[in-house]
Structure formats: C-alpha cells, structure tokens
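And now, chain A:
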Amino acid sequence: MATIYIDDKPYEVKDGQNLLQACLSLGLNLSYFCWHPALGSVGACRQCAVKQFKDENDKQGRLVMSCMTPASANIRISIGDAEAKEFRQDVIEHLMTNHPHDCPVCDEGGECHLQDMTVMSGHHDREYRFKKRTHINQDLGPFINHEMNRCIQCYRCVRYYRDYAGGRDFNVFASHDNVYFGRHEPGTLESEFSGNLVEVCPTGVFTDKTQKKHYTRRWDLQVAPSICVHCGLGCNTTPGERYGQLRRIRNRYNGEVNGYFLCDRGRYGYEFVNSAQRVKQVVYRRRDDAGVETVEKAVKGDVLRYLARLLADGATAIGIGSPRASVETNFALRALVGPENYFTGMTALETRLVSSMIEILKTGPARTPSLDEIGDADAVLVLGEDVTNVAPMMALRLRQSVRNEPMAVAHKIGIPDWNDAAVRGAVQTKKGPLFIATPAATKLDEIATSTYNAAPDNLARLGYAVANAIDPEAPTGDRVSAEVRQLAETIATALKGAKKPLVIAGASCANECIIQAAANIVWALCKTEHAAALSFTAPECNSVGAALLGGRSLDEAIQTVRDGRADVVIIAENDLYRRAKRADVDALFEHAKHVVVIDHSPTATTAKAEVTLPAAAFPEGDGTFVNNEGRAQRFIQVYVPEGDVQESWRWLRALRVATGKADVAEWATLDLALASVEEAVPALSGVRNCAPPPAFRALGQKVPRQAHRYSGRTAMRANINVSEPKIQEDPDSPLTFSMEGYRGELPASLLPSFWAPGWNSAQALTRFQEEIGGPLRGGDPGVRLIEPAAGSAPAYFGDAPKVFAVRKNDRLAVSLYHIFGSEELSALSPPLAERIPALYAALSPSDAEALEVANGDTVELRLNGAAWRAPVSVRPDLPRGTVGVPAGLAAAEFLSAPAWISVEKVSAT
Partner candidate 1 sequence: MMSILWPLITIALALGIMLTSASALVWLERRMLALWQDRYGPNRVGPFGLLQVIADTLKMFFKEDWIPPFADKTVFFIAPMVIMTTALLSVAVVPFAPGFSVVDLNIGLLFFLAMSSMGVYSVALAGWASNNKYSLLGGLRASAQMISYEVFMGLSLMGVVMLAGSFNLRDIVEAQEHLWFCVPQFIGLVIFCIAGLAETHRIPFDLPEAESELVAGFHSEYSGMKFGMFFVGEYLGITLISAMIVTLFFGGWYGPILPPIIWFFLKVFVFQCGFILLRATLPRLRYDQLMSFGWKYMLPLSLINILITGAIILAKR
Partner candidate 2 sequence: MQIIENIYSILRSIGLVFMHAFHKRETVQYPDEKPYLAPRWRGRIVLTRDPDGAERCVGCYLCAVACPVGCIALQTTEDETGRRYPEFFRINFSRCIFCGYCEEACPTYAIQLTPDFEMCEYKRQNLVYEKEDLLISGPGKYPDYNFYRVAGLAIGGKGKGEAENESAPVDPRGLLL
C-alpha cells in the first residue's frame, strides 16, 4: 500500500497501479477515454489529465496524464485544479468537434461513456462553427451496427479487436482527423468476440444490431443477474427485458469468470427466447384409435389432473433430465420419479466423460482454475479441444495467457503491466508457450507455439507421452514415435519451466483417454511441486450439475422403456434426437404409453410428446447452473412470462403436489427446493449459498430490477387496461419487479446492473469492484463445489490407447465444433442463422483422393442403417482415416463417437 495525496487529502492505494486506476478505485470522478481496465493505458486521449505537484509547497505543479503516471508513494496530485479541469474540458471539446448531433437516434444514448465524460468534464457549449467531417458506414454483419460519424478516435476498438481478441479483419485507416475504424471492405466481422466492441466503444460507433431491431434504452430495461446458457463456462450476463420480450444480453462482470467480455454466441444467442415458435401453452396431442393425431391447447389444471391420474395408477414413471436444465429441474424430476427411475439425459458416453472429469478434479491434487485464472497461466497445453468453438471465452483468456511469459521482458526493464503500448513494444510478437493438440486445426493455432493434429486416440497418446516425459513413473503408450516423443519432450519442458502450467481437455473428442491423459500430465506436474492446473470444458451449461446429481444414462432409459418397464416418460428440457440415435429415440416413443415433455422451445422431441408443458427459458425463471469449474451460479428471473410458462421444476413440483407426493408448501420457493437438493445430494451441498435467500433485505428493502429512471410504468399496459396491475411477486429471490428498493452495495450475485451517479455506461463497474480488474465488492458470485482432495495423489491412469488404426472402408467420425450452430439454443436465434455453416463432411486430402471426391462433391455417410448426404469439404489438417462432421448440425448418430462411418461418393446424377 502507498499513500498518495489527491487535492491535499491522503489516500491509501494498492501498489503497482497508475493514478487513473487509483482515483477510480477510490470512487473519485476523473474522465478518460482511451484507458480501459482490460486494455491498459496508452495515454492517447489526454482526457485524464491531472495536476502533479513536487511537494506540499509546490503551488505551480504540472499537468500529467493520470493513466500514464504510476501511483507511487507520496505523490501529490490535484483533480480539481482549475488548469487541469480546463484542460480536460478543452480536450473533450476538441474530441467532440465532429461528433454528430444524433444522440436521440443513437443506441448508445443513456449508457454512453462520451455523454458521461462530457458532463463530467463540464463541456457544454460547442464553439466549433465549421463543417463536420463525415464517414460512410460499413455493414459489419448481423451483430454490429457501424455509425462512424460518432467516432472520437480513442482507438479502444482496434486495441481490443486486434491486440486483445486477436482479430485481424479490423483496423484503423487514413490519418489525422479522418481516421477510420473498420474493415478493409464491408463484411461480417470474423472475430468470435466482436460483440464486445459495443461495450468497449465509449460512444455509439459500434452498437448492438440485434437490439436495434427492438430498441430499448438502458433505463427502460428490466434486468436481473443471469447466467449464459450457451456453453459450459457459465459467463455472467445481464439480460434486459421490455414489453415482455428479451431485448438484449449485456456482460455482467464476474472477476473470476468472464471478466469484462462475452463471446458473440452468449451475447447474440438470446433470441430463441423471443421466438414465435416457443412453447407457451400446455399442448395435448390426442391420438385416436385410428392413429390420427389432433393437437389441442389444454387447460393447465385439467392436464395436471390427467397426469396425476396417469402417475397414480401404479404406473412406473421414468424421468429423463437434461444437462441444459437447471439443478433444480433435474432434482425435481428425480424427486418425482424416484432416484431409481431418474436418468441424466446424457448418453452413456457423455455421462462417463463428465463424471470422470469430476472424479479427476475431486480426487486428484490438481485444482481446476477459474476462467480468470486461465488467463494467468504461463504455459498451456490444449488436448483435444477446439476451445474457440466449444468454450469461446476460454479462448479469449488463452489469448491473454500467451502474453504472460514474454511479459518478463517488460518487467525486467521496469515497465508496469498497465502501460500497454510500452509493454507491447517491449514484447513485440513474442508469445508464451501454448501447445494445441486437436483433431483438426483450430483458430487458436495462430498463437500456438506448436500444434499437433491427430485422431483422438493419438492425442491421448501424446498426453500420456507428455506425462511420462515429466514423470517417468507415469505410463506411456507402446510404440511412441520419435516425432511424438520429441513433441512431448518440448511440451513437458515448457510446462515444467512454467510457474502456472495449465492443461485443458474436455469431452469434445468423446474420448475418455484424452481426459485421463490430461489428468496424468497435471498429476505428474503436481508431483514436482508445481501449482499445475487442470481445466475441462463442459459440453453444456449444466453438464457438471447434472453429473453431480447423478443418475443413469439416456441409453439405459431407452432400454428401460424398450423392455416395457416404464409406462410414463417425463422428459425435462431435453431434445433426445440431438443425443441418441434416431431409431432408438423413435423406439422410446413407440414403447412408452405416455410421454410428457417439459421444454421452452419446440424440438423434435416435443413434436412427439403426448403432453408438452411450457417451461421457462433462462430469463423467465430462477435456477442454478454448475459450470465447468464446478462453480454453482444462480440465474434470477428477469421477467414473468405470459401464459402457462413456468420453471420446469415448478411444473414437476405441481405434478408432485397433484399426485399427493408432496404438500403444497413444499418447494414453495427456490430456496426451499435447494434445501432439499442439499439434503438429498451431498455432492451439491453449497448450491444454496450461491445467492442470498429470498428473505434477504438490504436495509430492509428488496433489490429493484428496474432502473430508477424506468419509464412508462403507468402507460405500458394502459392499452390493455388503464388500471395498473399489482406488482408481480417473486418468491424465489430478493429482487422485485419494480423501481423501488435498495440501490447500493449489494452481494454481487444480486447486482442487477452496474450504475453509479454520473456513470451510466458499462464503465460504472469501477464503482463496484474492490480494485480495477479485481473481484466485485463482497466477493464474486458463485460457489465452487469442486475442490481438489487433500492428501496423496491417486495412481496414474493406466496404459495409453493403441495407435489409431486407419480402417479400410470406414472412417472415424470426429466432431467439428462451430461457435454458431453447434449449440442447440443459440442456433434457434435468427441473428446467428447467417453465421451457421452449411452442412458438410470434412475429409483429409488423402481420404478425399481415395474416395475420388473433391470439394463440393456429395458423399453419403452410412452408419447402422442411417444415411446422410453432405457436400465434401477437404481439410488438409484433418488426420487420415477420419471424417469431420459438424457438431450439433449433423444427425446425432454420426456424432456419437466412436462411430465408424462408411463414406461413399454419390455420383452426380
């Protein structure tokens, strides 16, 4: 800690900061543009000028840029000094000369950093009388709207897009006051993280194009803390609702998870919630004796009674849960049908993979890092995962982690971390060790030290070899080639030489050996007194939660129904056709007498159900997800959905009540439901603590979901009825659907949005953090359920798999993931549609040659009687003997590894 003097008052600040960070952390108002907490300082905009004095007798002082001056001990500065104030005012006046007169039609208005800073610096009269420079806008794709006239040349966008996120198709052009930020030609921004430009840009140059279609000002949105459902990382989000429609997703800072950014899938995948096809009413599908189906909308009470009758008549009911449903939903289903009749909804393979990940993290000595800690790693091995497409935000972290090792160069010559331009100058293009071993090339390869593309078994063998190179006691495969051994040695040396080595693996290759190999490597490192970390990606938003809850696999469920041991099948938020073979699922529907599906979006499974109950999508209900790190996080209802829609666990509870298995008071609130979860499932103990209970009050008040400026409360529904309805009640959280309540310091898991007086943009965040870039006050949201076991390390996993053997006719299916398309829910969102790739079957050049096909030719894939045709895409990075199929897009059977598919050319007729 150091003492600094600001306007003659002493303050204690943390070492290693610059003055701007120190002032903002202290809650002082100081304007800035080019500085961003994640991007560091470059001192370009001159907006954060303060007066620095030599000592207490110095009355003259000199202007310095606070973002470029270290907050060293006993430094004396003045923010309020007249000259400094005038300087800041002049700077903003010059920045504003060309700013167009269009705040009313600008989407940034109301949460604009430029507006805030203009007011803060006191500039109010435009004295520039000449013509304004104008620019032509570009079409930057379905996510980002471009309005270049509003630019104030702070360079944050290029620094973020190129330096931070590693994008290459965006730059700055021209010179002096004509500088232009955009692409070399109009076109879709390629980066998976382009959406963050909206929040990085201090004004309205880059705005959210999906929100523009149903635009709402920030103050009119009803918001609540939520969790992204589009991958297993559990990024924190703030969904905003207006007029019963989800209007946008914004990042919600969580220092340990997503930090300042979100990926485009998380940000723009929300529109499935607004879909007109959503299941919003109870649907009953009647089938008469002749087999003719009629679909009718049913009354909730009638259907519940009907279902209660079905369940009561001594019928055996089985429940199929889902890794995309909340912990509460899965548990409620388990409670309804009994643990012996509960199935996780994941295939046997997936259940095994996720369970073994949890087992490894629980029994082994290696700690799983939070997403934030991944960015601190200084040597990384990625085993089998296409991180950018499976867990995008992890890729953004890895892009930062490669900067850690070369940072030593900057440290040696005394450049602080925050001095971005100087650091980049010192580091140049040096990258830290990052090794990527995947079946096919990935986008991260461009920053990797070396890459290795091979079939999944061979990837596992590399992993075993690395473990063996670190610790000779670790097993290795037979016949390890010199090339692999060489690579393993390199990797082992890099990992051993690092302070914070990290291995990333996951379920993408559907290969348990890869997971075990990753465990062996990290355990070997742990033996050598390394703080080695092991991170697994999770396939879906609650895969880990569902696995912690336990239960048998989907395959067993299908078998149970086939054997006639189940009359009623209840499926919660799961599209079985995406997971199991079509023939199997068809058999399930054929053998089951009654099928009840609870889901929010129409799927192939809901189409077959006798009764479909409308479930709440993530902003419409409360629940808990457990992310890949084992962090349980609460998502809180943003708005009350219309119609019969309610949380799946509430439907299941209603069924329990209707069948007389529970009384009405049971699980009246989410908190009570979670209490039962903790009681019944020790592995999940702690889930209740990831957010304060509904009875929580701050100074006796609830927490408002609406901004204090929320408008139209007496007119929004006036067209329906001029008398305003009673405020909706929320039994599940301490939040209220109103403008009234406590605003101020709150437990971070309840913070609906970040706002402070004078800070209307996302930059208000500094007021809620303990330090810049640090945790939120009161601790970051979420409770870690998985911690490494103390005591001796478990034995290494046994022998490595055999070398991948190419078969003559069949080819091994390898799932190729796509950020847009592979995930089920986001794929239903229209803005993503044009980014979803067309179907293809990828072949290596040698395979293509053997089959005599070229790019674009159609091939037929056949497996167990199922056939599927797709155009060929020849990919040189793909290993011989495999066929790449797009995950989530192709039929499930071709993705359920290990699938040996026969590929045949279809002659063009």
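Definition applied: a contact is a pair of C-beta atoms (placed from the backbone, for glycine too) under 8 Å apart; a residue touches a chain by one contact, two chains touch by 3 or more; residues count from 1.
How were these candidates chosen? In short, all candidates are chains of the complex that A comes from, given by their letters.
Quick caveat, the model's predicted, so the values are computed rather than measured.
Visitor: What candidate from 1 or 2 touches chain A in the complex under consideration?
Guide: 2
Visitor: Could you list, by residue number, the parts of chain A that touch candidate 2 in their complex?
Guide: 100-105, 109-110, 130-137, 147, 149-150, 173-176, 178-180, 182, 212, 214-217, 219-220, 243, 709-716, 718-719, 721-723
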